[in-house]
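Report on one structure; see the data block that follows.
A single protein chain has been omitted from the complex, and every remaining protein chain is retained in its original position.
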Amino acid sequence: MRVALFVACFNDVLFPRTGEAVASLLTRLGCEVSFTPEQTCCGQMHWSTGYQREAAGLARGFTEVFGPQDVVVTPAASCATTIRDAYPRIAEATADPGLAGAAARLTVYELTEFLVDVLGVTDVGAYFPHRVAYHPTCHSLRALRLGDRPLRLLRAVRGLELAELPAAEECCGFGGAFAMKNSDVSVAMVADKVRHIRQSSADVVCAVDNSCLAHIGGALSRLRGGVRAMHLAEILAATEASR
Amino acid sequence: MTSGPIPLPMPRVLGALGGTGPGEAARPRFATAAREALADTGQRRSLRESMAVLRGRREAATAEAADWEELREAGRAVRDRSLLSLDTHLETLEGAVTDAGGTVHWAADAAEARRIVVGLVRATGRSEVIEVRSPVTREIGLDRALAGAGVDVAETGAADLAVRLAGERPAHFLLPAVHRDPAEIRRTFLRRMPGAPSDLTDDPRELADAARAHLRRRLLSADVAVIGAAFAVAETGTLVMPEGDGGGRMCLTLPETLICVLGIEQVVPCWRDMEILLQLLPRSATGERMSPYVSTWTGVSAQDGPRDLHVVLLDNGRTAALADEVGRAALRCIGCAACLSVCPVYERTGGHAYAAGGSVLSGPIGAIWTPQTRGVRGAAEASLPFASTLCGACGDVCPVKIDIPGILVHLRGKVVQARRHRPVPPPEMAVMRALAWAMGDRRRYEPALRQGVRWARLLSRGGRIRRLPGLLGKWTEARDLPAPPRDPFRVRWRER
């Protein structure tokens, strides 16, 4: 199957390994992965911060770049939400029916959706001998409604021990601009998240979105917690051979 | 902007006209107010524990109703039906209340509502009233106005009593003392409540009895009562009031004169709609199958209850919210406060941080209600739509399916839109525009990316960035940022 990768701008610059992991994982599963360098940003940050006009420009750019692709896969759950849920709203807010139409024609999957629903796999042949806690990010949980797809994938990873994360479904406090505009509250929230991660005695905390992970990982790193934050894709891409 | 061509009616200026009590000081932005709340560790502990209890109760009560999702969808529709023909329903309500022997008054803003109520109380010639505090009576700043008119007000709720005696503002619009544990309430009672038994313990039962004893004489002898209600049924003119402690029943049964203040959005088309709302509200609010008491009454009845019934219908910015096609869904709210107990931001800040201009509603509903009814010109109001991580928990529990996160984002758009007209763009806007411009095209994006990476790597040490300048400095106050690798993904992909 031909798959176009939308890596998401912050992965492009800060977490290129996540993009590489998705590409190698999908290739391993028999997909033909392409990457269009015309891609930039889906417009999420602008839209959710209130910059509707700017978001509309970026959204139009996205639909132009990915319009010709049959299937788009992204490791950024919040970007998948933006494209799926927010594009029609952006189109309405900026009175752009063309954008609405173009958005409706896109087929975009978040990585775990693609694996479980389209490829029909939960055991991707990964090997990752660590104790791992899974943080269900808010967008993946309540907007994409990924349910237990990520957990099913994790449970099938050889060597992996799944740690129970207390209050897992509570927001980490990132929230895009929230982390800056309300940094005190944001930090109070991530402090609780970090405490729960520690209680789980995991060595690795993973999620399906590097934006939340940058927040959690940033707090862990500041506290020198010794727990690594890592995108789920990187765990799924790891094999015995790649050690 | 989504509002399209609909002409914005006058209430845009209501932010200035409306408001709460006379002399309410300007409130700080959410982030500033929140800092104070975050520092109050006692309150934070109480809130955390209480919210967990409320969440648990709500979850159990809604899980038990096998038709919960059908009820929510019906509730959404009933409320939309109310709002989209609001003018008709209000007129029908007025007619029905009048036919049943009541009198309807209309108030465009808080000041007018205060004048009406004070006038009605004066006309009775009494100087004592009893009151069930409700979000609407708090919204109009009634207590202060009555006190100013020389009227002595006794509240019926034990928590309201505790909050007033402690000289505080309620932290929650349904459970005013939820940020205080029984031990703190006991201390307040002992210190400030005349006649409190000296051997009072912090057993909630004893606290309830102490409040009962303190208030009993006033309640039994009152001639005038002021209350809010949950709903008004247009078709029949019926008022509906769920409650726990019976203070509402005291007010609507014993006095001669009953004054009920309602927001115009609280009207519901027909009696039958109560079969939906009376299931949604108690389960969502307190996790009860039904509130201990629900009173419904229509006008005045011979030999039972007040002889005079006055209904005050309040706008105070609601029509401004109604004018917004997206934002108007906020007016569906039935005041259950379920969105508060699931909100991670509310849980850490409590209600006071949301009190822009003295607003009463807090938590997620406050964050979408206040900027709409008061406008977003004030800094405090404009900060509210940003007081959320958009985690979505509120929208998931709302019994009338208000898309709170969606409205928050919509209102952020309004705030930004209002700022576009400033002669000098705020720094954030300049940055956001520059970013959008750079990301709008690969030919600008890639050089910007290269430069950004270089710059960020200069700031990093040992693979992480511990301090960022300017706007981003807020991030590194408590969080590191990983240093970007030398090559972004696109370069690695090309060179693979």
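As written, the chain order gives the labels A and B, with residue 1 at the start of each chain.
FYI, contacts are C-beta pairs under 8 Å (C-beta built on N, C-alpha and C of every residue); 3 or more make two chains touch, one makes a residue touch a chain.
Going forward, contacts and distances are computed from a predicted model.
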| item | value |
| --- | --- |
| Name of the absent chain as recorded in UniProt (options "Sarcosine oxidase subunit beta", "L-lactate dehydrogenase complex protein LldG", "Acetolactate synthase" or "Sugar ABC transporter permease") | "L-lactate dehydrogenase complex protein LldG" |
| Displayed partners of the chain not shown (whole complex) | B |
| Residue touching the undisplayed chain, where the options are B:Ala320, B:Cys394 or B:Leu411 | B:Ala320 |
| Residue touching the undisplayed chain, where the options are B:Glu128, B:Glu168, B:Glu288 or B:Glu446 | B:Glu288 |
| Residue of B:Glu36, B:Asp245 or B:Glu446 in touch with the missing chain, whole complex considered | B:Asp245 |
| Subunit B residues touching the omitted chain (full complex) | 6-7, 9-11, 50, 53-54, 66-67, 70-71, 73-74, 77-78, 80-81, 84-88, 90-91, 100, 106-108, 112, 156-159, 162, 175-178, 181-182, 185, 204-205, 207-209, 211-212, 215-216, 219-221, 233, 236, 238, 244-247, 249-250, 252-254, 264, 271-276, 278-279, 286, 288-298, 301, 303-305, 313, 315, 319-320, 322-323, 325, 328 |
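The definition used in the following text is that only the chains that are shown with their structure count from here on.
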| item | value |
| --- | --- |
| Centre distance in Å when subunit A and subunit B are each reduced to the mean of their C-alpha atoms | 33 |
| Residue numbers on subunit B that touch subunit A, as the complex places them | 1-2, 4, 30-31, 34-35, 38, 344-345, 348-349, 383, 385-393, 395-396, 406, 409-417, 429, 432-433, 435-436, 439-442, 445, 449, 452-453, 464, 466, 471-472, 474-475, 477-482, 484-485, 487-490, 492-494 |
| Subunit A residues within the subunit B interface of the complex | 7, 9, 11-17, 19-20, 23, 35, 37-41, 45-52, 54-55, 57-58, 61, 86, 89, 92-93, 95, 138-139, 141-143, 170-171, 173-190, 214-215, 217-219, 221-222 |
